[in-house]
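What follows is part of the complex, with its chains left where they were.
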Amino acid sequence: PFRHIDPETKMKDCPWYDRGFCRHGPYCKHRHRRRAVCPNYLAGFCPQGRECQHAHPSFGLPSFENIAISHAKPS
Amino acid sequence: PIYDQDLATMEDRPWRKPGADITDYFNYGFTEETWNLYCERQKKLRIEFGGNQQAANNAL
């Protein structure tokens, strides 16, 4: 079956929201994807790394460079 | 103090308004308060264990 491609799915995830907070809220041009944070990573360390099913938010401020990198990473 | 620069520079707090959805602004179940605590912890631990003030500042 064909899946309807919502234009929203073409949008990039918001790097600020992925970090935890985005000042633009519902008016942001990027997609705000709600995720559950990994409790281990929040404590400081998770042995699962990228394989973890929960989010490991990066705290570095988004720059043009790491927006491009995070966009290239499979999520 | 407010530890997140972005939050600190905001004059109004639109997520506090009636009808606003806080999850439009904060991910991972954060609230204004827990987000601030989290940012504070990021800063403290990076300074203490990184031992490198400049690197810690750059990360914030």
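We call the chains A and B, going by the order they appear; numbering starts again at 1 in every chain.
Please note the rule applied: a residue touches a chain if its C-beta (ideal position, glycine included) is under 8 Å from a C-beta of that chain, and two chains touch if they have at least 3 such contacts.
In this text the structure is predicted, and so the values were computed from the model without any measurement.
Recorded composition of the complete complex stands at A x1, B x2, labels matching the chains displayed.
Just so it is clear, only the chains that are shown with their structure count from here on.
With centres taken as mean Cα positions, chain B sits 16 Å from chain A.
Taken in their complex, chain A has these residues touching chain B: 16-23, 25-26, 32-37, 44, 55, 57, 59-61. Per the touch definition, chain B reaches chain A in the complex via residues 4, 6-7, 10, 14-15, 20-21, 23-30, 35, 38, 42, 45, 59-60.
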